[in-house]
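One protein chain is absent from this view; the other protein chains keep their places.
And now, chain A:
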Amino acid sequence: MFRCCLLVTLLCFIHRGNSEEDCFPSEWLKSVSMSVKISKAGFHRDLHYRVQWSKTEQEVHALLVQKLPSGVYMDEYQLDTLRRDTGLEVLLDSKVDVEAPEYLSSGFTALVFLSGRREAVVPVHGRYHRPSDSSKRVKVELESPRLLLRSEQCERGVAVDAPCTASNHSICSWTEILELEDHAGVSLELPVGDSSMIISVCGVTVLTTVLCCVYLLRNIWKHGSF
């Protein structure tokens, strides 16, 4: 069942047209804006999404399609807890290994549903990157998300197919907002280990553990009851 849901999600976005005008008035579409910010420091960050539009009689649902590189991940169990506690609705398009380093991971897509609300705070975590002998930090760039809108009162105009809600039980037609104010995505910097210290780290670690082992063995042999 879960695999089917994932497959449905992956099969979305099959059709891109230029029919924004069909569902929403073009004047109203010009009022739509979106902002993305990243907060906190270290390996655990929060992505702050905010979507704004002028007053309308239609009930508008927003969906953000955020592509994320292999350098970061979202924890599906944490998202599950947040969905129960705060109502945050985020759907991931694939299984995410939370322990894998960056060089053994691949990017993924997160669908952030903003039904009934216009902002969301989504936690994102940095992965461990390959140690480097030239740089102490690595920069991870997150591209700007795609914004899709849908209205209950409007069924016309197929631009993009995507799940209706985070529960992923059905597919709806969404309108992609293409002419947003141009803004760059966000980025985060993560510390990386120093690969030039490989020999000293291995040598000193093995030596210390061998010394501790010898000390304990000596004590066990001397004081143990045999």
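The criterion applied here is as follows: a contact is a pair of C-beta atoms (placed from the backbone, for glycine too) under 8 Å apart; a residue touches a chain by one contact, two chains touch by 3 or more; residues count from 1.
We adopt the following convention: contacts and distances are computed from a predicted model.
**Student:** If you had to name the missing chain as UniProt does, which of "GPI alpha-1,4-mannosyltransferase I, catalytic subunit", "Anaphase-promoting complex subunit 8-like", "ER membrane protein complex subunit 1" or "Histidine-containing phosphotransfer protein" would it be?
**Tutor:** The record for the missing subunit names the protein "GPI alpha-1,4-mannosyltransferase I, catalytic subunit".
**Student:** Of the residues in chain A, which ones touch the absent chain?
**Tutor:** The list for chain A reads 40-44, 75, 77, 84, 95, 98-99, 101, 103, 128, 130-131, 136-137, 189-195, 197-198, 201-202, 204-206, 208-210, 212-213, 215-217, 219-226.
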